[in-house]
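Have a look at the structure below, then the notes.
Excluded from the complex is one protein chain; the other protein chains are retained at their positions.
Chain nomenclature is as follows: A and B, assigned in order of appearance, with residue numbering initiated at 1 for each chain independently.
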Amino acid sequence: MSLEEQKQVPENWEPTILAFCCNWCTYAGADLAGLNRMKYPENVRILRVPCSSRVNPQFILRAFQKGVDGVLVAGCHPGDCHYVSGNYFTRRRFLLMQRFLEYNGIDPRRFQARWISGAEAGKFRDTMLQLCEEIKELGPNRKLREVK
Amino acid sequence: MSQMQEELRQKAKELLEKGEVRYIIGWGKGRFHHRPPIFIYQAEDVDKLVWDEYCVANLGKYLLDDKFPEGKIGICVRGCDSRAVVRLVQDKQVKREDVCLIGLPCTGKVDQEGRELVKCRDCMHRNPPVYDIVLGEPVEEKGNPDRFKRVEELEKLSSDEKYEYWSNVFDKCIRCYACRNVCPACNCRECFVDQYRVGWQGKQKNCMQNQIFGLTRAYHIADRCIECGECERVCPVGLPLMELNRKLIKDLNSLFGPYEAGVNPDVKPPLGEYRLEDPEEYM
Partner (left out) sequence: MRRIGVFVCHCGSNIAATVDVEKVVEAAKTFPGVVYAADNKYTCSEPGQEAIKKAIAEHNLNRVVICSCSPRMHEATFRKTIADAGLNPYLLEIANIREQVSWVHTDKEKATEKAIDLARIAAAKAAKDEELFTSTIPIEKRALVIGGGIAGMQAALDIADAGLQVTLVEKESSIGGKMVMLDKTFPTLDCSACISTPKMVTLSQHPNIELMTYSEVTHVGGYIGNFEVTIKQKAKFVNHDICTGCGLCETKCPAKVTSEFDQGLGKRPAIHKLFAQAVPNKPVIDKNSCLKLTTGKCGICSKICPVGCIDYEDKDKEVTKKFGAIVLATGYELIDWTKLYGEYGGGRYDNIITGLQFERMVNASGPTDGKIVRPSDGKTPKSVLFIKCVGSRDVNKGKSYCSRACCMYTAKHAHQVLEKIPGAKAYVSYMDVRTPGKGYDEFYMRTLEDGAVYVRGRISKIYPEGEKLISLGEDTLSNSNVTLETDLVVLETAMVPNPSAEKTAAMIGVGRDKDGWLQEAHPKLRPVETNTGGVFLAGTCQGPKDIPDTVAQASAAAAKVIGLLYKDELETNPMISKVDPQKCAGCGFCIEVCPYGAIELVDFPDRYQGKKIMRKVAQVNGGLCQGCGACTVSCKPGAIDLLGFTNLQILEEVDALCR
């Protein structure tokens, strides 16, 4: 399939978005968003990890390979890591990975990282809304994706 | 060149005769212009050692074939070999006290037609940064301001153009893993590509799987690549692998400060540490 053909967006297409969320902050923020009945699109699937530093960049590659259209890694704000320093390593790893993916032709909007605390339910919802909006605009990801 | 070769043989003889090293890793005569690695155990064999413009292969990785040596190993090191050894020492795969580094300042190597090799054109350290003995006179460093030129060119392409470029590159990959096997930064006991039970990497040979391999390989050695260019040199289908490695090196430098792997044994790889004031883009 040429890139031109790939540009075609199937009818009723909905993006699949994967969010790796730190158990201590963003996952709790998502719970709080639920508790407050905040609405956001159904496209997001959350995977719980103990810390954003548990997220191996290879998981991101795998997600794109298997057909995810956008990936978010979310952890505690710098200085607030439940495990003291995990998010500082996350920051280094993904600053590099994001640029590397971009260099390989993956739009940086498809792979983002955010700091969202357990109290920031609103920020969690807004991030989901923004992410879905951006990914919808970009259309389905076919780069790195396994042909089915 | 031949004077250096003579000096090298003399030094090798001396080291072997005094019993300071058990054997010496250097370059020897091959069937063609190529100089394969050679392992000299006896003082009378030192004349088999060759030092000329065809001594291309990085010798560092051969130390991994004898990780628990009975006695010291002498090894000929140019800048790139020296950095390879430093990296292996930092990765605790080789003990510094197990090796005697015979430094050989290098002015670059050539291919069959006498053209300077690409890997030598972009060289940053023609003099070995770490050595025990050094032969000859230090040579002038080139500094090499154009090292990232190709990376910068590729960065200017659009997302789709970039993807198309790399798809074409990886379409050709035959997944022979020669790049991994030759790389002095790849020293895992079991590479992720071979872990079928965990399944980091599919077995199929198609463009997507090749790309996953290529990206992961480059990311794994991001802060350990010594820019010896061996991956690119040994690639049987001629993939521009250094264009991936250099992108990571360029970003590591611009994001977290100047860093060159394997130059200073006391400087740790940047992905193993952090600074509070690292760039913040994820607010």
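Everything below uses one rule, namely that contacts are C-beta pairs under 8 Å (C-beta built on N, C-alpha and C of every residue); 3 or more make two chains touch, one makes a residue touch a chain.
Nothing here was measured: the structure is a model prediction, and the numbers come from that model.
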| item | value |
| --- | --- |
| Option touching the unshown chain, where B:Met4, B:Leu157, B:Cys191 or B:Leu255 are the choices | B:Cys191 |
| Subunit A, residues in touch with the chain not shown (by the definition above) | 16, 18, 23, 27-28, 30-31, 33-35, 37-40, 42, 45-51, 53-57, 59, 62-63, 66-68, 82-86, 89, 93, 125 |
| Residue numbers in subunit B that touch the chain omitted from display | 66-68, 91-93, 187-192, 195, 197-200, 220, 268-269, 271-273 |
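The rule is simple: only the chains that are shown with their structure count from here on.
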| item | value |
| --- | --- |
| Of all residues in subunit A, those that touch subunit B in their complex | 3, 57-58, 61-62, 65, 78-79, 85, 88-89, 91-97, 99-107, 112-115, 143-147 |
| Complex interface listing, subunit B residues touching subunit A | 151, 154-155, 159-167, 192, 200, 202, 206, 208, 211-212, 215-216, 218-219, 222, 244, 247-248, 251-252, 255-256, 270-271, 274-276, 278-283 |
